[in-house]
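As you look at this complex, bear in mind that one protein chain is not there, while each of the others sits in place.
We just call them A, B and C in the order they show up, numbering each chain from 1.
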């Protein structure tokens, strides 16, 4: 940490900063400059609360040099973490994982049909919401526990492992019982209570970036999960808030190489929520993979015109099949490959 | 709702839109224009899910004309809702309420000293966190239930009603037991499960705007609480994310007159989190009141240099006393007044 | 400047950074920390280009401690700069200046009627566009030189000094000939060629903040003007881009105390463009003055329904008159006053 003094700071004010740093148990190194003095804090273990020092007279600014996260950092663990949600379905290695399926589970027929369609097209895992975070209390909120049961039926029918969202503690325990990976959505990225709950579980977690979250915020939220002992965390870019309302969100693909350099955790991308527009999903899924994503999360519905939610951003099954073919070509171009559909000996060739 | 067709849309595609609208139980009115047709949906009760129509061929855009919220709207209820958190402490009338106190409850001595200081300076209510949402799992997380007990002691000593934050269901029940108003923080503004929980309680709720929340998002989150039956909701602007990191957040004061026109609920502002800088809190608290806020939420610490959190944005008690004097002059200038400190016959004069 | 090395940086990489800093003519002070070394650059005169050092191997980050602006800084000049645009009309002292008038000059009748209306209501100066920066090439672009002549007529009739915008070099020379203050609009805030042109003139400049400009960006643009010799610069907040489209812009009033602490230049605010909504202009003008603005810029039209541009955000003359009365009360509450209308012995009382 570096404390920048005002150019009018008195020697007494500088001494006071030095003393407070020492009281906190660290070393202080004043560094007089041309126009102002800066005081370095040496020995920061990531627990220093800068606001105490910001409050001192004569302090212009406190600059954090040490990153606030620890266990998620690549400085803590050099090699990639591989997160395996089912036999043969792993994130963080050379294979990229394609998770596909409808926004919501609507009925047994719908989810089984969707699961078969995405499996036949080359998906590696199945998505589908049983608990839906809707901005209106009057919108369809998902089938709840019944939705989880139907997802289990779809897994039984297709062999695809299941990724689905939990909204609260009770839901998290239910999801853990039925699914292969618990999704924490963007709106709950800083629901620290829920993060602690899934941090205590022995189940992979897919953590989506919040709409106003910086990369550091995202990593700090993952840190909550790791701090409780669960290291099986997959991160996901899904678009952030920006000023142009032409798309639902601004899909920030640079987040992928940024996170991959700072952290050992796998990072995937969700072009369906990232753009909110069906005809943008395909080019942006390609772009995500070209940028180095360890997987993509894509909404596909057997009949988007009849979807109870997000119909406008869901792909038709045949569009999805073409996308998988393109993703195979792009992964090959950068020395990677698409993970095979579970139960198949090798990836089907498009 | 208005469905804008592409300029190349065929008559069949327009017919299909009309039919889907009718299937959904509404009337459709096609309106051919110079370059394109638009189709109006008549009879929208706020439950129409536009994504189903967005998914149809030939549709360029779906424009929502009806606001998605209902019970929070001024069209639903014309006159201001008055929220009373303790005898004589009401939000939404001509008096503005000053809620002040430290970021966190740290000890009995600290919170009682703070409560006395803010009461003597003219505060109307006491704030102080027992459950703290911290971005790092390694930072001070608040005293929990013990913090609530200490807040009750401070209320006993000073007569000030208490506003404090809950982070989850269990905490919400505890806060409801001890405090006069439950705060839902910015990070949980879209934690719908928690909103439903406090919506079922008979206790006023202070709902803070999330960092990426539009005004519509804020009102929709309040709608979750009202939809469960609790109409005692106070809204709060506390700064949103923007591109200039010189302040912690961007304090959006225009939100105050915007919300007051769209909704009957009271709207206050938090200049401490809104700016994150002690010397900006005073001018921005004045500005909030001049913009029409129904109250302000201000961090004051008896000894900011020793605060366990947010020291850099906490006022010294004497700064706060000067602020209250200025706020009295500004409220007078716009025909309002500062609510008196509970237990005093009339407001002390600065 | 502070160079943060990666935690894996080798001694050779640190030496290389030291050497490059010394080659650039500064002193280097390596400061080994717990997990990484940082190297301080001492003697920074504001001309150091960090990108050369960012390019070196082993460098994680370059942190700028010295502010990049000089002459606009309060460290360069401690006392407020007073900018006088006409006898008795000064920005930066205890009086606040009210500049009012229509978006565009449309005709002699319109501008003279508007000028009389705003003068009678208590305005101190007249605004009105002759050169209009319109987002569409097909929209009304202003009357050009003829507009300037009509503004001069209005000044003749009312005694109000004139503030009007220039869009390019040629226009700047024309505006300088006719008006009392040259406005540089938000879209041209980083048109450095135009900034240099007005920097060479002996005429006050009103520089508006760009829609994506940080406070530092705004001050750097002002620095361009001062660097050419013109120190008569007034800064203006007029709203920035944000994610909520409910208002045209996000009016960032915290910019006022921020700029006033960092710079000696006066800072005003434009609530008309800052909000884009007529009924929000009045509360936000009050808020701007309460936040400490040295003036406000308000659009007033004798007949907003017939305005050729910005009708929806223009005040009616009687609304403006009420606003001036409120601003007088608020300035009194904070120990300031509204500057009197030129030619009147003392401010007219509302």
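Quick note on the criterion: a residue touches a chain if its C-beta (ideal position, glycine included) is under 8 Å from a C-beta of that chain, and two chains touch if they have at least 3 such contacts.
Since this is a predicted model, take the numbers as computed values, not measurements.
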Practice prompt. Based on the whole complex, identify which of A:256, A:298 or A:315 touches the chain you can't see.
Written response: A:256
Worksheet item: For the chain left off this view, which of C:32, C:133 or C:343 is in contact with it?
Response: C:133
Item to complete: Just name the one of B:140, B:243 or B:316 that touches the chain not displayed here.
Response: B:243
Worksheet item: Among A:247, A:319 or A:337, which residue is in touch with the absent chain?
Response: A:247
Worksheet, complete the sentence: Had the left-out chain been drawn, it would touch subunit B at residues 2, 4, 7, 29, 31-36, 38, 40, 42-45, 61, 63, 65-66, 75, 241-243, 245
Worksheet item: Where does subunit C touch the missing chain, residue by residue?
Response: 20, 46-47, 49-52, 54-56, 62, 68-70, 133-140, 167-169, 171, 187-188, 190-194, 196, 210-212, 217, 220, 223-224, 227, 240-241, 278, 304-314
Worksheet item: What residues on subunit A make contact with the chain left out of this view?
Response: 212, 214-216, 240, 242-247, 250-254, 256-258, 261, 274-275, 279-280, 283-284, 286-292, 326, 329-330, 332-334
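By our rule, only the chains that are shown with their structure count from here on.
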Discussion item. On the document's contact criterion, could you list the chains that touch subunit A and likewise touch subunit C?
Written reply: B
Worksheet item: If you average the Cα atoms of each chain, whose average lands nearest the overall Cα average?
Response: B
Discussion item. Taking the mean of the CA coordinates per chain, how far is subunit B from subunit C in Å?
Written reply: 31
Worksheet entry | Residues of subunit C engaged with two or more neighbouring chains | 242-243, 245
